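Here you go, one structure.
Of the protein chains in this complex, all but one are displayed in their positions.
Letters are used for the chains, namely A, B and C, taken in the order the chains are written, and counting of residues starts over at 1 for each.
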Amino acid sequence: MTNPIPAKMKAAVLFGPDDLRVVEKDVPTPVAYEVLIKVMSCAICGTDPTVLKGNWPSRPPFGTFTPGHEFSGEVVALGPYVEDYKIGDRIAIETHKGCGFCRNCKEGHYTICLNYGKNESGHRHYGFTADGGYAQYVAVHISNLYRIADNVSYDEAALVTTASCVHYAIDLAGGFLGGEVVAVFGPGPIGLMAVELAKALGAVKVFLTGTRENRLAVGLEVGADRVIDINEEDVVKTILAETGGLGVDIAFECSGNKIASEQAFRVIRKGGRISIIGDPHEEVSLNLRDFVLFEMKATGVRGEGNGDTRRSLAMVSSGKLNVKPLISHHFPLENIGEAFETYTQRKGGAIKVIINPN
Amino acid sequence: MTNPIPAKMKAAVLFGPDDLRVVEKDVPTPVAYEVLIKVMSCAICGTDPTVLKGNWPSRPPFGTFTPGHEFSGEVVALGPYVEDYKIGDRIAIETHKGCGFCRNCKEGHYTICLNYGKNESGHRHYGFTADGGYAQYVAVHISNLYRIADNVSYDEAALVTTASCVHYAIDLAGGFLGGEVVAVFGPGPIGLMAVELAKALGAVKVFLTGTRENRLAVGLEVGADRVIDINEEDVVKTILAETGGLGVDIAFECSGNKIASEQAFRVIRKGGRISIIGDPHEEVSLNLRDFVLFEMKATGVRGEGNGDTRRSLAMVSSGKLNVKPLISHHFPLENIGEAFETYTQRKGGAIKVIINPN
Amino acid sequence: MTNPIPAKMKAAVLFGPDDLRVVEKDVPTPVAYEVLIKVMSCAICGTDPTVLKGNWPSRPPFGTFTPGHEFSGEVVALGPYVEDYKIGDRIAIETHKGCGFCRNCKEGHYTICLNYGKNESGHRHYGFTADGGYAQYVAVHISNLYRIADNVSYDEAALVTTASCVHYAIDLAGGFLGGEVVAVFGPGPIGLMAVELAKALGAVKVFLTGTRENRLAVGLEVGADRVIDINEEDVVKTILAETGGLGVDIAFECSGNKIASEQAFRVIRKGGRISIIGDPHEEVSLNLRDFVLFEMKATGVRGEGNGDTRRSLAMVSSGKLNVKPLISHHFPLENIGEAFETYTQRKGGAIKVIINPN
Partner (left out) sequence: MTNPIPAKMKAAVLFGPDDLRVVEKDVPTPVAYEVLIKVMSCAICGTDPTVLKGNWPSRPPFGTFTPGHEFSGEVVALGPYVEDYKIGDRIAIETHKGCGFCRNCKEGHYTICLNYGKNESGHRHYGFTADGGYAQYVAVHISNLYRIADNVSYDEAALVTTASCVHYAIDLAGGFLGGEVVAVFGPGPIGLMAVELAKALGAVKVFLTGTRENRLAVGLEVGADRVIDINEEDVVKTILAETGGLGVDIAFECSGNKIASEQAFRVIRKGGRISIIGDPHEEVSLNLRDFVLFEMKATGVRGEGNGDTRRSLAMVSSGKLNVKPLISHHFPLENIGEAFETYTQRKGGAIKVIINPN
């Protein structure tokens, strides 16, 4: 049995641009279809520094808003109408909740809900437009809960949305059938997970490109067959040479970088695919002639959709996907400032930095 | 401007198996995300006689339950949080509303919601597990509303779910690209709509099979290229002969009949598809050898899903789909008994029989 | 019965860059799986001026090569092993023939055959890497033949590959289901056909953008609901405004123009698609942020594939697709120079200019 739920909790609150402070705050009360989650782990995501700048559309007011969207924890209270979950359930969460009734939601595309940011429509984007996981407790709709198996730790569960972003990217791109040759651009957490998931789903050769030696080394550790330091080798020439001139079946652009994006379009085979997951920082300049003449396909990917988090979690708990090599640091909630510094400055080879609020 | 909403209304209520009576009942109050609809037209569907038997799972209690699920009307009141609709909007409805959070709903398959019949989960199946359109007023969730254009009458709008069942069948079967050769089994409303929609989406040859001469005549009227009276001609031989021995690209089984189902599997080409929409009355006995050796596909279809009602409506209002030839009779709500008799006994060549409660 | 086949024929032959001359040449002899076609109509395509420049990869030698790839005619002789065609058959052709055994061909993507231009592999691209239709006779593999119905003229049949390029674009983009809102960029023959085919497959609203008033007028004639002169109106603002701020379901880029390509990416709805058919003349500069955040899809399209020519033809012969409004001029083979001048300078409002060699 869990302890009684306190009235107050510690939570990180955004008071202004880049002004995140840990303060005392009321523990929220779960309303219909919501549960109260005692947050055990919340990982810093590459989007968080942007969120902290304070310009995210539909952000809750400064002085009230708690960010954090990659979290896991324990169900400690149930709102009305909750049937499928019970107190004590161990839970991973999904970030996006659609309104459920717009055209995109009805067609299963809740990550691109047309009522984005309208709380009154039922839409939630936890840690962006609604309070998230950098707190001891958070109320979450049952639509966003995934029960985790006993053999999955809370820290691992917090990383499952990183995996499911890639899972959804593969889903949107038309799936995998085994035997794919893959190029991943950018060895950030998403890119590293793309390497790992591609292998777990049957890819036979995975290239990983980047600049930092230590990240490329992690890439090899999680399964990349070939890493390319873009400062040392010509990415396009190398990949074409090592695929018999054909190019790869699918490229995952996970860097947001202009040069990488342009390269990604140039290493795919005739009839190949490119999946763009990295948030593009700047305009790219593309020669689309080969894209047209050789009937390529491109898909953009926002985040974890189509319930694919269920798939990622199942693969973690069955041992097919190992997210542990990406976890580099842990901090208590009080030290969230230091945690962000570690993450953004990549101190100590930081990859995924986890806050443990309880 | 509409008149003030009365407190009481006339509604057909199911008091027991096949005991449907028009009584006075409270006008419902729309709750969050619902609107109150003044019902203008509600068509009798082939499922209604089954519903009236009283055994449908999760049926509301006898003495309270109002069936009717193919309806249209005017928005006369708004519940809380309704933003996208206003009083006076003319509306067609969709029958199924998923819970929005089960696996199937999140993947866009709300017609097969895992919380079917659980009202407290937010699921609704209007006219089956929640009050429907054989009444002067009904409260409906905004998820199920489709605004209709001025050039679409309420009677036509009431038939749009018949069209969207077929639309969804085509969707689930993988779509149309134009040039298809099609066989439709059963000239009921669904089958006739299948003929019409197939043609509107580019099919070049449509066979229609059945027994009743007058229905087959309507089939010709709505676009069938060839009708086959199964008592006069051998369906399988005829279709194979008239497709150069190849068979059709896709067969739509719309009869629920055992013989028709078996024939449908035998007239499709190597690599062809069968879409089963008719509710199967009895076991079918199938030789699946050709299905396996020639890599055929079969899909089952429950009803209108994936927001395809929007597509059907758009095609009606742009003149690509004409549902009027299917409307054979009109009755006021008071005469609903006679309406059902007309429908089930196909009096006067009845096809679609419409109740106009206001 | 056709007349005896002569030993010599008139044919346009490319003697050097932009040096096309009508000369006497041997009538070819069909080899295994080929038929000899007496060419009745051959339309000038937008790619032909590029072909005439002489730089197309794997072009047959100057002094021997006959271009022309949109043609139709009558079967007048059969090579060995031809069973499915007979002398007198009226035929439309498809331009691409794959080798049949490379990975792409086996997967059904013969337009991007990995043995492109290698005649000895069995690959053919008629009018590009093998002799084409600007001649009285041409030998064509049975893989590329489509029998035409009596009600389809040879001139119409010559235009069917224009239609099937768009048909294949829709195929690659995932198909149509009816009810689509569409934007077409560029009112050339491909763009105009995109308008027409989109409507024939159930689209409810089609925008067409361009610069020339007369072409936009043809656009209206073939079914565009709204034409936008890009010199008069802001394309992106207009389309967004007239789609309730949502954007279109699918954009077809048919101009090859840099500005149009960039606009096409900006008018599609969240979750929408862009199909790029126009051969891109220059690099495009794209902000891919919305593409990623709103999960859009892009596909490149080379030409008519997947046997979709069969679909286009079926729709022409059943009256669903009317290619006649695109035919503006006819010339005998002798006047092919004047024909090209008419086409490239758009004399007399030229759209499709047809050569009739017999």
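Here, a contact is a pair of C-beta atoms (placed from the backbone, for glycine too) under 8 Å apart; a residue touches a chain by one contact, two chains touch by 3 or more.
As the structure is a prediction and not an experimental result, all values here were calculated from the model.
Asker: Tell me which of C:K8, C:K106 or C:K237 is the one touching the absent chain.
Answerer: From the options C:K8, C:K106 or C:K237, the contact with the absent chain belongs to C:K106.
Asker: Consider the whole complex, including the chain that is not shown, and state which of B:S261, B:T309, B:S328 or B:T342 touches that chain.
Answerer: Of these options, the touching residue for the absent chain is B:S261.
Asker: Considering the complete complex, identify which of A:F176, A:F252, A:F265 or A:F294 is in touch with the unshown chain.
Answerer: A:F176
Asker: In the full complex, which bits of chain A touch the chain not displayed? Write them out.
Answerer: Answer for chain A: residues 167, 170-171, 174-179, 197, 200-202, 204, 308, 310-315, 317-318, 320 touch the chain left out.
Asker: Could you please point out the chain B residues that touch the chain left off the display?
Answerer: 104, 107, 109, 111-112, 114, 172, 246, 261, 270-271, 276-280, 283-289, 291-302, 305
Asker: What is the set of chain C residues that contact the non-displayed chain in the whole complex?
Answerer: Answer for chain C: residues 33, 81, 83, 98, 100-101, 103, 105-110, 118, 120-122, 141-143, 306-307, 310 touch the chain left out.
Following the convention adopted for this analysis, only the chains that are shown with their structure count from here on.
Asker: Per the contact rule at the top, check every chain pair and give me the one with the most C-beta pairs in contact.
Answerer: A-C
Asker: Roughly how many whole angstrom separate the Cα centroids of chain B and chain C?
Answerer: 40
Asker: So the centre of each chain is just the mean of its C-alpha atoms; given that, what is the distance between chain A and chain C in Å?
Answerer: Their C-alpha centroids are separated by 43 Å.
Asker: Can you tell me which residues of chain A touch two or more of the remaining chains?
Answerer: Residue numbers touching two or more other chains: 107, 109.
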